[in-house]
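One chain of protein is taken out of this complex; the other chains stay put.
For clarity, chains are labelled A and B in written order, and residue numbers in each chain start from 1.
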Amino acid sequence: MADPAQPFSLKPYLKKTKIWKSIFRHDFSDTPRTRLLRIFGNVFLHLQPVRVAKDAIRVTYTWGLGGISFFVFLVLCVTGILLMFYYRPASMLAFQDIKDLSFAVTLGPLLRNMHRWAAHLMVVVVIAHMVRVFLTGAYKPPREYNWVIGVILLVMTLFLSYTGYLLPWDQLALWAVTVGAQMAANAPILGNEGPFRLPFITTANDARFSLIGGTVIGDATLIRFYVLHCVAVPFLFCIFLCVHLWRVRKDSFSKQTGEKVDVWPHLVSREFLAALLVLIILFVWSLLMNAPLEAEANLNVTPNPSKAPWYFVGLQELLVYFDPWLAGVVLPTLIVVGLMAIPYVDTNPKGVGYWTKMRRKSFGPFSIWVPQERPFAVSVFMLGTILWFVLIFIGTYCRGPNWEWYWPWEPWSYRRLTKLTLKNIPNLWGGLLVMSYVAMGTPLPAKAKELIAAKAGPKTPGRLFALLHLGLGMMMSVCLFVPLLISKDADYPLRSRYTTLFEALGRSINAPVMSNLYHLFQQAGPAVGSAVVGVMILVVGLILGRIGIAFGKMKNRMFDELGLVKYAIVISLLLMMMGVLGKIMLRLLFGIKYLISLPMFNFNI
Amino acid sequence: MDDTPPVLSAPDQPTNPFEGLKSPNDMWKLLEERFGRRQFLLKSGWAFFWVFLGGWLLSNLRYLFPNVLYEPTLSFKAGKPADFPLGISEKWKKAQRTWIVRTDKGFYCFWARCTHLGCTPNWFDAENRFKCPCHGSNFNRDGDVVAGPAPKPLWRCAITMADDGQLLIDKGRLENRPGAREKGEFFLPYESA
Partner (left out) sequence: MKRLLFVLLTGLLAVLFVITMWRDTAREWTSYQGRFLKTLHTDERRNVSGGIKQIIVKDLNRVDRCTTCHLAIDKPQLALGEEPFTAHPGKFLEWHPVEKFGCTVCHGGQGLATEVKAAHGDVKHWEDPLRRGNVVQASCRQCHGDLKAIEAHVPALIKGREVFLAKGCYGCHTIKDFGQTVSQDLTEIGSKSYQLMEADFEMMSPPHDRIRWLETKLRHPRMLNPGVRPEHLPPGEEEIFPSAMPHFGLNQDDIESVTTYLLSLTASNLPASYVMPAPPEPTVTYASDLEHGTAVFEKYGCAACHGIGGVGGRHNWNGGLGEETPPLLYVKAYYGNHVEELKTLIRSGRQPVPRMNAGRPNPGLYMPAWKDRISEPDLDALVVYLFSLADRLPQPQTPQAATDQAQTSPSQPTAPVDSSPIN
């Protein structure tokens, strides 16, 4: 070592040792051979293929979203494990430990912030990844199965966030989890307060009880959520993640155009840069913003308003419009099942491996951007996604104390006087309304069309079809407005003024539609009033019918292409989504609570 | 795992351990004809395995339902009736999560838990309503829903007079159906002097 004539160099010496050779099986010069060996010879890099189409790794194709969500998951694992060293899951200690982390532990605030913000980022990135995969058709055969795995991973991501939310044991945590757990109590059949509850189900053995380990949230819940959050769900998550990544490798990337390039260094370097970028974002975010921590959990005081974490605020907002079993159990289940069903009902082979081009299309006076290929699939999926985020926006920015409507620029007031009153539509009318809405989904199969055309002339099927839709639209309009106007509770439209969006739009105007109509009906004499109301009903009915007709052609084509079963799945999911939107509008504009209400079965829609 | 052997193999295999048995059971024969012996063994093996696995999973599910709870008792004494003014008393809201309501006819008691998703509503005297902060449900003095998403009226607790002249409230017995909730143990007649 001290020989000056021949300078000793450590590296070549080390490289000759058996230990080095046993770990590194190849040298690191940049030759085509080593590029392959790096991927083959490394268990982690072997997740990736050796060579990949150049276009597939373009940033603007995938935006690296899948890889980024994987990386964020790793960050969450690391920070989470570190946090566990200081955290004790007992109600007497948990809150104190979090305070310790934020005040007395070296790097404690940073790790906690990073864990919290990374969790938020992961939800965003996972959703964005799903949207990307949908829009580039990457879920189509042979990747249907992997799409389903992906949806399961999305659900697990949300469940991980939910279980982690309780752990700080502050008011925010307690009440978000109370609301969430109560949804389980409203599960049909197995929930104590759900519809069609089994006779032996009580608060002490229903679905909620098993989730929180008691009848009220307490120590049992905390340890349960701790185990779920730190061990059980991550364990399952990892299994599904392995399958997901392995499947990507087996089914190959969705884009196959362009020359093949070596994954090392082309893809690996991109992934590394993306990881660096994400890490920087998380660092800056954690330095600038502290993770929220409110007062210690107290079952006797509900913060006003108490909001779920943002990714569940959409669900919370949905809970305003629907009964818990619907909004908390049925709709989320249908959303998940619907997402899973997408690759199996979408038989259109187009649109795989590229972003669809958009073109302008004019609808009367308006002109909007429409995707050139798969217009129906893309617009429905995007509408659903946007609707979800609109609900999140409303819940986050438009809801104040007592969950009342405030515009984002309005200051909250705890003493604002709002005598909100809602009204049910009588069951008969409501039932008719729902039935006509569902009937809007009926197609006219090609065979039936031929049959009718053969019997009654070529134009008859079209006319019949149009007539059916106009009739249904009119029926819906009548069922909606007539009971509102002839309701015995005469001051209903007046009292509902606070509930309506119009009221929120300008509290000073104080002139909602129904209120004015009602006055016309009452004061301008029955003839004039009825005429005006009749015209309005007619107009609304015609509009609804026209919309039905506009979608008619598409419905018929879809039915012929998909067959009965797939068509039924698609149309019922579509109707459900639009129905949710419709019900929200009915609530906001007219203050309608239920269309059908059967309290003895806890069944209300 | 289940590389099923050819079905035909069963009857005349020399290595068959049952070959030596010259008095075959009728039932056994029937089964043999039906499935073949190895198939039958395999199938019953799987059946046992699934019985075990299903039972194991179910029993583990049962494991998640605790048999003892560390939760406070549900009944408490709320003090003398005369201590409550007419109207809604929030005296026991914090400790016991109940409102005690006194009317000129008598007493009833609400469980301060929104029937929507279990938040604790607040009483707004000026508006004569309970309002829930979570999803904006409103209840009137009778506990009926006047607005918001709550599907059911507020629960009323059983309220009786204890031997020492105090109000005895039991949150374990609840009622909210109009008609049933205004009588029996859910309403305590008490005339104001």
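In this text, a residue touches a chain if its C-beta (ideal position, glycine included) is under 8 Å from a C-beta of that chain, and two chains touch if they have at least 3 such contacts.
Note that this is a predicted model, so its numbers are computed, not measured.
Of the chains on view, those touched by the hidden chain across the whole complex are A, B. Within the complete assembly, A:L287 is the residue of A:L74, A:L198, A:C238 or A:L287 that touches the hidden chain.
Residue A:N304 is the one among A:N304, A:S436 or A:N556 that touches the chain not shown. Seen from chain B, the chain kept out of the figure touches residues 79-80, 82-86, 89-91, 93-94, 122, 126, 192-193. Interface residues of chain A facing the missing partner chain: 96, 99-100, 103-104, 106-107, 109-110, 170-171, 269, 272-273, 276-277, 279-280, 283-284, 287, 293-295, 298, 300-304, 413-415, 417, 419, 494, 497, 510.
As a working rule, only the chains that are shown with their structure count from here on.
If each chain is reduced to the centroid of its CA atoms, chain A and chain B end up 28 Å from each other.
Taken in their complex, chain B has these residues touching chain A: 61, 64-66, 69-71, 93-95, 97, 115-122, 126-127, 129, 131-136, 138, 146-149, 151-152. The part of chain A that touches chain B in the complex is made up of residues 175, 178-179, 181-183, 185-186, 193, 204-205, 209-210, 213-216, 218-220, 299-306, 316, 319-324, 328, 401-404, 415, 417, 419-422, 499, 593, 599, 602, 604.
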